[in-house]
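Below: one structure in structure tokens.
One protein chain is absent from this view; the other protein chains keep their places.
Should a chain be cited, it is by its letter among A and B, assigned in written order, with residues numbered from 1 in that chain.
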Amino acid sequence: MAAQPKPIPMHQPSYLEGGGILSWLTTIDHKRVAVMYGASALIFMAAGGIEAMAIRVQLWHPDNHALSAATYNAFFTMHGTTMVFLVVMPLLLGFLGNFLIPLQIGARDVAFPRLNALSFWLALVAGILLHLGAIRGGLPDAGWFGYANLTERYFSPGLGVDWWVIGLLVSGTSTVLTGLNFLTTIITMRAPGMTYMRMPMFIWSLMVTSVLILIAFPALTIGLIFLLFDRFFDTHFYVASAGATPILWQHLFWLFGHPEVYIMALPGFGIISEVLPTHARKPLFGYPMMAYSMVLIAFLSYGVWGHHMFATGMGPVADSAFAITSMLIAIPTGVKIFSWIATVWGGSLRMTTALYFALGMLLEFTLGGLSGIMHAAAPIDLQQTDSYFVVAHFHYVLFGGVMFAIMAGLYYWWPKITGRMLGETLGKWQFWLTVIGFNTTFFPMHFLGMWGMPRRTYTYAADMGWTHLNQLETIGAFVLAVAFLLFYINILGSLASRDPASGDPWDGRSLEWSIASPPPAYNFATIPQVRGRDAWWILKYGRAGSRGVAAYMSGQAPQNPQADLPVAPIHMPAPSIFPLVLSLGVGTMGLGLIIDWYRIILIGAAVMILSVIGMGFEYPDFGEQSHDPEHAPSSGGIDLRKIGVWSFIGSECVFFASLISTFIVYKSRSIGGPGAEVLNIPLTSFSTFILLMSSLLMVLALAATQRGDRLWERIWLGGTAAFGLIFLAGQVYEFTSFYREGMGLTTNLFSQSFFVLVGFHGAHVAIGVLWLSVLLAAAMMGKLGKSRALSVELAGLYWHFVDVVWIVIFTLVYLMQAVSGA
Amino acid sequence: MIGRNSSMLAALALAGCSAKGRPMTTLAPKSDLANWIQNLFIQVTLWDALVLTIVVVGFILAVFVFSTRVGEAAPATTASSDLGLEIAWTLGPALILLMITIPTVRTIFRSQPATPPAGGLEIKVIAHQWWWEFQYPDGLRTSNEMHIPIGRPIRLELESGDIIHSFWVPQLGGKRDVVPGQINQLTFIANTAGMYPGQCAEFCGLSHANMRFRVFVDSPDDFAAWDKAQLAGPVSAPVDDHAAAAGARIFADSPCTTCHMIQGVSKGYLGPDLTHFGSRTTLAAGVLKNTPDNVARWIANPTDIKPGANMPAMLLPGPKMDALVAYLESLK
Partner (left out) sequence: MSEAAETHESGIRHPGAATYLIIAAFLIVLTVMEITVFYVHPLRPVLVPVLLVLGAAKFALVAMFYMHLKYDGWLLTAVFGFPLLIAMVIIAALLMLFAYLAHHALPIG
């Protein structure tokens, strides 16, 4: 370690101090939540790594029987699922994102701290559910991509796929809540002066990633819900004999799956964009282009999902379109690589393990990007897809790109998180072993793929010429395993050591380095004023000395200009047990559904509902008082709850878009039985008027509340809820009349996609009615009124959204009933 | 590490293009389709090599030449943006991608003709968990070994009997998924005689790794001869071969007949057609060589060789097994 600036001489009790186990179970401190995310992800990483090693042992020689076919299939399924959902995303978002967002934007916590804790506990429950198959019914074994119709009950009769469906649904919910929380936090809780173009690039990456999450995950959720209906309620969403097509799953899965690649990659890019400038003592090169290129990548990432499906026969026009969009995405990615190199260029490099991993990432990720261009060229992809070439490609992206970035980030921020340094010698050993092991394992896979070895095969023949490279790869995998072993030894050793880290061990540039390591529970004694990019650097060295080298070389320790400011009383949110209890309820429900025991489902549901009510009563003023009221939000005065609700509504757009497209496509593929002509236009016209009028009553209620008119507030709120109930009654009547006429859920493709689409809309209306009832009760008790107008407005936003969804359904489903989707 | 990789790339690229010892290589194309893909692959690889070189050179200069280490005198440059550079590294890659996109789109359209080519041979391929069925327009049915003539356009109509599989014979071209409820096509003209192994490329459950097959590209005369022999119906067990004759009776009375067809003997259709079983080089979807020992091993315990296979194990005393095997092998 080079000489470090002196630690800030100020004792602050850290967030890690105090409290027993219970204080961790009930914590809503973003830093403690982050630590729990990190700990669980590092445990899952060991599990996923052991699965990978078992895979490599099995492939050591042809016709090997070290693992059975069943075990091998379960292992590669769990390796992929674990690494994507339980390791990489939790490490990037749950661990580093959670810990650093408030610290880098100068806030005391995230926007919705209880929701944040809920995200973690749901993620942990999901991870456990995904592994419960080991105890009962078998581990998931249909691949992390779970292609239909292999996942249908007929072809996968065990419980493995059931665990997988439920586990991913819970995990997805957790991730969407995180995305919503992060987006709201970054938009509303930046310290005064931190404009968008002054945010650290890691924050930019997480903001874009949050949007990606909100838009991408609903497609997966819908795909999983169809699968769940197929497996549990005998529908045929992916059964060809009913006219359906398993290709639908692939579209929904990759609509999620390709943005998911960037959900993992962008935060990695963000980390590199933090580590390089700090370690080169130079601002990030081309900051605006770096930010815009991420936005562009995010936008394009929704137009490229088809490049995972070139072999499925989409036709030459679609193949060409997806090939071109996929090529386009290489341009902003190239901008990032070149800008990183330019950041290092002319730098004064601090050669730490973090920088080693960041520099390693530049080269390894470039290789992954270049092989990606080959796959974008659709005809080449037809040779390479589902071969080991693709395995090589995405490991260069996800390991060479993302895992290297995660390691850089861990070595960089570990002192901030734990207050302890990681061993540099051990770190450098880990780095070189990782580079050697990683390239020895994965580079030969390009050749195995070009030589025709298909992926996901538990064995291979001796006469294919694949044996030697497989053996080389297995050796490489063991080297890589040793590297990870060193990493675990390093972090455990660091935690046991008494070698404290200073607040600013790398002479950092962003605000997290302005406070103690580990930070106090409230992060910032005084919310900092931001005067430019690299806020902390400017505070330390002033704007003129933008490199600060002169001050540094003269041995002058940077001063904390905020240390002397008076500290105002800090209001921190109270801990809550309900996120944990609610997650346990959700987990219990999933468990009950799979082991087919209705009493367990009911218990889980009861726990879930009670904890939702409990959460509601925890803060009697209906508000998430997460940050002190004096802390002026930097977003032009928009309340954070409003951003949260709008983010949720945005996410719901994709949820309903997936349902609506499925309905239109399946309506025209439905075989036999009733079709759209059975839909009752007079009844639904009436329902439409009712719902439109309920929206009118809703805005009138809001206007009354804003005026402080208590009487009309109650009347209009009650009226809105009543109209909602009338709408629901109409829907119940419609559904039961269909059932009486013999059109049930499983009758044909039309009926199942109709019932699921309209049923999910109905469920939204029902939740809206409940929400309105709670507001009405509050109004009756005199707890609403002018100052709480926002509570009415938020319920109104949700209610109107349900209304506009109905406008779309009424038009596309009912009035266009005679129009064929094809 | 890049330097090592790229020199490795060069060395292995030379060694890797030969099909010798690597019968499933994609780098030794034996059809028009595979050739087009190979040409495109070479173009993209060269562009990739150019970009990689630029990145690696830039990286080396940035890290080892134009930067110092902390504690040393800092370099003079402090630029944190440069419009000219940034435009260059946006437009440069865009131009390269355009150069790649044009031949890509051309190859996409060329390789997916909307209508079957004139004078082509249309073969229906049905994928099952875990074996392949091939149906020729003249009524010929065979399993796991497909024969096609050189120089004649081949149009494969791909159908699935259960779930998604993927048809892949690397030397003859890229893969095409076999999707239930959908007919996919693969069109190509093979140009070199030989045996080309293929394999299912889409994960299809327990024995995905054991769903292999072979394509024999024959001269037109050889193909005609093969076609004639296969169409000729079953070879009845020779009278002088007592073992085979006994085996024929064992087969006729066995549950085998439920699933396997031998023309004139049984009508099962769930498993492969065995009418000309003896003429095939492999069994169990390309997993085992077609030898009497292997056939006996397979009949005695199919799931040992192919986990999850539907075929039940048949325990026969030694002599009876030998007779059954002799009968099957006689079905040339």
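What we mean here is this: a residue touches a chain if its C-beta (ideal position, glycine included) is under 8 Å from a C-beta of that chain, and two chains touch if they have at least 3 such contacts.
Predicted model only: the values in this text are computed from it and were never measured.
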Shown chains touched by the chain that is not drawn here: A, B
Chain not shown: contacting residue from A:638, A:732, A:763 or A:777: A:638
Selected residue (touches chain absent from view) among A:189, A:355, A:435 or A:698: A:698
Contact residue for the chain not shown (choose from A:28, A:148 or A:255): A:255
From A:669, A:714 or A:764, residue that would touch the chain that is not displayed: A:669
Sites on subunit A contacted by the missing partner chain, in the whole complex: 183, 187, 211, 214-215, 219, 245, 247, 251, 255, 302-303, 306, 313-315, 317-318, 635-639, 642-643, 646-647, 649-651, 653-654, 656-658, 660-661, 664-665, 668-669, 681, 685, 688-689, 692-693, 695-696, 698-700, 702-703, 706-707, 787, 789-790, 793, 796-797, 800-801, 803-804, 807-808, 810-812, 815-816, 818-819, 821-822
Hidden partner chain, residues of subunit B it touches: 114, 159, 179, 181-184
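Basically, only the chains that are shown with their structure count from here on.
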Euclidean distance of C-alpha centroids - subunit A vs subunit B, Å: 37
Subunit A residues touching subunit B - in the complex, by the definition given at the top: 2, 68-70, 73, 142-143, 147-150, 155-156, 240-241, 243-247, 280-289, 311-313, 315-316, 319-320, 323-324, 327-328, 330-331, 334-335, 337-339, 341-342, 344-351, 359-360, 362-364, 366-367, 370-371, 373-374, 376-387, 435, 439, 443, 447, 449-461, 463-466, 546-547, 549
Subunit A-facing residues of subunit B, complex: 1-2, 4-5, 8, 12, 16, 21-27, 34, 36-37, 40-41, 44-45, 47-48, 51-52, 55-56, 58-59, 61-63, 66-72, 74-82, 85-86, 89-90, 93-94, 97, 100-101, 104-105, 107-109, 111-112, 129, 160, 162-164, 166, 168, 170, 173-177, 179-182, 184-185, 197, 199-210, 212, 287, 307-308
